[in-house]
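Complex shown without one protein chain; remaining protein chains in place.
Chain naming follows the written order as A, B, C and D, and within any one chain the residues start at number 1.
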Amino acid sequence: MKGKKERLFKVTPAPQLHGGESIPRVMWTVMLALLPAFLASLYFFGWKAFQIEAVSVITAIFTEAVIQKLRGRPVTITDGSAAVTGLLLAFTLPMDVPIWLPAVGAAFGIGVGKHAFGGLGHNIFNPALIGRTFVMHSWLPFMTTWSPPRLAMYAQVDAVTYATPLGAAREAVISLVPSPDGIFSTMDMFWGSIGGCIGETSALALLLGGVFLLIRGYVRWQTPAAFIGTVVLLTWVLPVKEGAIALAPYHHLLGGGLFLGAFFMATDMVTTPVTGAGMLVFGLGCGLITSIVRLYGGFPEGVCYSILVMNAFTPLIDKFTRPRIFGT
Amino acid sequence: MSRLPTFKGGIHLPEYKELTEREKIKKLPLPPRVVIPLNQNVGSPPRPVVEVGRPVKAGEVIAEPEGPVSSTLHASVSGVVTALDLFPYPAGPDSLAIEIETDQNDSSPELIPSISDPSRLSPDEIRRKVLEAGVVGLGGAGFPAQVKLDPPEGSRIEYAVINGVECEPFLTVDNRLMLEETGKLLAGLRIIMRATGAREGIIAIEANKMDAFYKVQAVVHKEKDIRVRLLKVKYPQGAEKQLIYSLFHREVPAGGLPSSVGCVVQNVGTAIAIAEAVLSGRPLIDRVVTVTGPEIKDPGNFRVRIGTPFQYLLEAAGGLPDGEIKIISGGPMMGIAQATLNAPVIKGTSGLLVMRPVSRERNLPCIRCGECLRVCPIGLIPSDLGTMADKERWDDFEGLGAENCIECGCCAYVCAAGRDLVQLIKLGKAALASRKVQK
Amino acid sequence: MTAIFAAIITISGLGLLFGLGLAVGSRVFAVHLDPRLEQIEELLPQLNCGACGYGGCADYARALLNGECEPNVCPIASPEARARIAELLGRLLEEEEKLEARIFCRGGYDAVRRYDYEGLPTCAAANQIEGGVIACDYGCLRYYTCREVCPFDAIRIDDRGNPVVIPEKCRACRLCVQHCPRGIIRIVPSHSRVDILCSSRAKGKTVVKVCSVGCIGCGKCVKECPVEAITLEDNLAVIDYEKCINCGKCIEVCPRGIIEKIEEKEKNRPVAGDNRGLSSVPVLPG
Amino acid sequence: MLKEFTKGIFKRNPVFILLLGLCPTLAVSISVENAIGMGVASTFVLVFSNVIVSLIRSLVPKKIRIPCFIVVIATFVTLVELFLEAYLPGLNKSLGLFVPLIVVNCIILGRAEAFASRNPVLLSLSDGLGMGVGFTGALVLLGAIREVLGANALFGFELVPGFRPAMIMILPPGAFLTIGLLLGLFALIRARREARGAE
Partner (left out) sequence: MIGELFIIFIGVVLVNNFVLVRFLGLCPYIGVSRDLKSAAGMGVAVIFVMTMASAATWVIYHYLLASGPHNIWFRLFGDGIDPSAFNFSYLRTIAFILVIAALVQLVEMVITKSSPALYRALGIYLPLITTNCAVLGVTVLNVDSFFPGGEAVPGSFLKCLIQGFGAGVGFTLALILMASIRERLELADVPPALRGAPIAFMIGALMSMAFLGFTGLI
């Protein structure tokens, strides 16, 4: 006790090296990958899109902070996970929603979808999609009214009769039927100059972000490949239901939220399977449900539901796709 | 270049080998005292046969094997036995050890006459000599070498493999030995083949040690039944099961030994020690240790007597830097952080690292990124294993195959949540073992 | 009229048919299940804490029924419930005294550390590397796993960083005992109110180096004790609870101040420590 | 007797504490009106089946008591069904499937088995009444929350003009959500009270 104080060394458990990966790094990289789509949303939908995104992100972060404070847990809003949820939620909303709607969605998504289950890492369902589904079925009219993108050359069509490509085909609105000569050209769909939720229209921007995540290894090829592949295949081979207009597979590919869902939602680490085989199954299931809902269901778009349903299947998939143990 | 053989999973690590890979092995002067822990081998520790106050010569037996899986211990210096007590131990709590004060004469007993042709020795004689020389695996685990040279009944050994992979960053012991003692290495391999009846000898080297590869290749290329194989640089390439898979695409069955797929694997240093034991009757009283770290003044590879305190070794390498530091015995992935520099070099000590600790967030909730199970060379789900250990769900823990974990540390290295997965699994395995004892 | 008859016949016919079917069925598929099983389960606390050593209350109930153990194994069940179970099983319950857990270390913040630990913040983990973070091999590691596992919140941290059992909350379930990697928690009879709160069996010289309060085995208490209840075992003074009369004479003579009076009611404790800052994160101040 | 009555309302509320009779609770709590209808119908069956079961409790052999109870309950449910069909066809339609399903409401069989078959008539009656009122209360609470939030109305009258109700609350998810949050709230209150009681 007396005498000179002995020098204490640091002792940590093996391994003594760490690769430097961290939760904030993962989350902020995903944010970065969402940047092109964010810019695209500003470009096509303008100031209003920014408002929606800002409200959603801020509410998500605020809700997370409040809940963590109340529970006496460390507040981890800087890790970016709440921000990602908020931005993804905003991306799935149409431009004409009232400004309080993203706030309600974000609060519900973070509160019920995430923290009721114990917070980051414990949630079963994708919080952004939970938030979206909640507002979707609470205020259906807002969520199914579409304004034409700001820079669309056919802006003379008014908001009431405007529709997304998938919606138009379902309602069999002939004047809006997607065709190379019609108002939704494939190019429009690729750039994003079509009706739809603010973050989902630009296939190009989403693809950029998606490929970036693929390269960084935060997204594995299995999920998007299986998801997109199944949708393209099924929408190609399955007949449409009576009264609707058959769309080409590439319309299904580009005309809705498939890219956003396949690259950013179905690949959420927490709520999807961990193994490659599991991801294939997950993607397949998503594709199947999306196609069925789009072709035969009551809603023109099924990406959101398909991912939520498969989220519920994730623990089961994980259980049955365990890797083989070496030497067994 | 064609694709080099490797295994599934694993990670690519920064190597840091440049610090010492060109440093020739230096012999250190004798330390003033040595501390020789009894527990240096897998199995039962040997029984001490000297008492306090007795003078011993370097190489004299001070503890004799106890039971079928055990080894012999020798005085590593000449001097007087001053204590038989608990001393700091580099791989765990204080442990029973024999302390010898060096007299600097370094007198040794007469060595048994050398044998020029090992092919005349019977496998039993080889094993006896190896046991008498106290050779254990020098890679770190400390498996008694004679036991490995005695394949179990019914298994036929095809390949004798020299593990020159040295996949841990920083360490350059095997690299230097392959360069400087190539002849002895080859002799050791011959003896191993003779003892096990292997028809082919393989020397496996990771592709980041091309100097060693060319040197060994030059010596070996004339031999018909010995080959040098280059392997992809990936951690943990040097783990026995992974090495065998890379070389032969054979999987050692879970819970089984390499001999069940016709292989025996010995580390480079072990092979050399076997050669010395059999050819010149020299007991294992010293070994080569890499002393390194980015802030060490004179990093290098040192041949030191077993029992040399770390303090002495570090002073030879230029002393400790100031500030907060971490001392690791072994490599950075599987090595053990030290509480004190009074712990001695033991037979399994391959390196002594001095690192700056990097503080980071630890043990956050798992975000299920799945990286750990992609890098796990065994195909386990480390994240779940960690959780089950944490929640004390031992049945689930066992059901996930916890006992197959080789504790290589890949999972913890890549974990974004900074979870101490290896520590959790180690604790879990210990709990599982004690639970089994209770039942 | 026909309709009413038909209705009556329909229903009674069906009843008769099913009754017969079931009667036959119950013969064919008869299995004997002990009805006491359910009754026992109802009497158990259904906390599934595992303190009994069985896999939850249902498992324990089965073990009871099979005569594998006595009804007093469950530390949680009220005495009345235990008596009822014993009655059900037709067994006599042995009279047993009240027990409580006690933590035998007062090293606190002053205990010398071996190293700076950074890793899993549990006692088992802090004990795993290099003989444990606390230099005394018998010293509390202060990661407070005992408090985490206590189902009754019966362990608090005092102002010197020592975990302390709150006697009136403790029900001697042994979970803390099982979880202490250094084995310094013991179950003692509640009538013992004076105790030597150290576990160190190291030599006095070693103890002085690593701890400011640890027992050095000087033997003064042994001499002082009027009823010869204290003995030295491996350099550690130990009280025989059968003999001890709680007179407290040993407290005064102990040069290390390690013998304490342990109040039965937490409220009577002289100065209750403030452990607010320590509630969530176990910090080892440097 | 009063104790038997009040325990069903709070301390042993069939829905919130005993988690019984959840199916009709969630299904019909779309509006307060439905909730009251269901509550009254169930209470009627509960009271009368309790009384009858209590009356015949010594006549029924122990082995076949459950089938007997079920027949008694089913008879009263059929009466309710016929009554609703004849006089309240609107309510009957909106309660739909759940009118015949009163038969399998665990509360009713549960009370018959646990209470009425062991207690005299008057006590059983008051127990049934208490449980019924507790059940109705829970239904009304749930129905009110869902109707207010989901339709901005109470008994069908609009409440706050301009408030846009969250329609999802009167859809199935709203029912699950409301009961989940309510149960969580009660658990929280209970934990708080216990903590305070311990100090």
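Heads up, the rule we're going with is that contacts are C-beta pairs under 8 Å (C-beta built on N, C-alpha and C of every residue); 3 or more make two chains touch, one makes a residue touch a chain.
No experiment lies behind these values; they were computed from the predicted model shown.
Asker: Among the chains present, which touch the one that was left out?
Answerer: The undisplayed chain, in the complete complex, is in contact with A, B, C, D.
Asker: Per the definition of touch given earlier, which of A:31, A:116 or A:284 contacts the omitted chain?
Answerer: Per the contact definition at the top, the residue touching the missing chain is A:116.
Asker: For subunit B, which residues touch the unseen chain?
Answerer: Touch set of subunit B with respect to the missing chain: 365, 387-388, 391, 393.
Asker: Of the residues in subunit A, which ones touch the absent chain?
Answerer: Against the left-out chain, subunit A lists 71, 112-113, 115-119, 121-122, 124-125, 130, 133-134, 137, 289, 292-293, 296-299, 302, 304-306, 308-309, 311-313, 315-316, 319.
Asker: Take the complete complex as the reference. Which residues in subunit D touch the chain that isn't displayed?
Answerer: Counting only subunit D, the missing chain is touched by 19-20, 22-24, 26-27, 66-67, 70-71, 74-75, 77-78, 81-82, 97, 100-101, 103-106, 109, 168, 171-177, 179-181, 183-185, 187-188, 191.
Basically, only the chains that are shown with their structure count from here on.
Asker: Need the CA-centroid distance for the pair subunit A / subunit C, whole Å please.
Answerer: 49
Asker: As a quick test, compute the distance in whole Å between the mean CA positions of subunit C and subunit D.
Answerer: Centre-to-centre distance between subunit C and subunit D: 42 Å.
Asker: Could you say which residues in subunit B touch two or more other chains, in rising order?
Answerer: Only 324, 336-340, 357, 420, 423, 426 qualify.
Asker: Mark out which residues of subunit C touch at least two other chains, giving numbers and ranges.
Answerer: Residue numbers touching two or more other chains: 114-116, 118-120, 125, 128-130.
Asker: Help me check something: in the complex, which residues belonging to subunit A touch subunit C?
Answerer: The touching residues are 1, 8-13, 72.
Asker: Help me check something: in the complex, which residues belonging to subunit B touch subunit A?
Answerer: 8, 11, 13-14, 169, 241, 245, 251-256, 324-328, 332-340, 353, 355, 357-358, 360-361, 364-371, 373, 376-381, 383, 400-401, 404, 407, 409, 412-418, 420, 422-423, 426
Asker: Hey, which residues of subunit B end up touching subunit C in the complex?
Answerer: So the residues of subunit B in touch with subunit C come to 92-94, 324, 336-340, 357, 359, 362-363, 420, 423-424, 426-427, 430-431.
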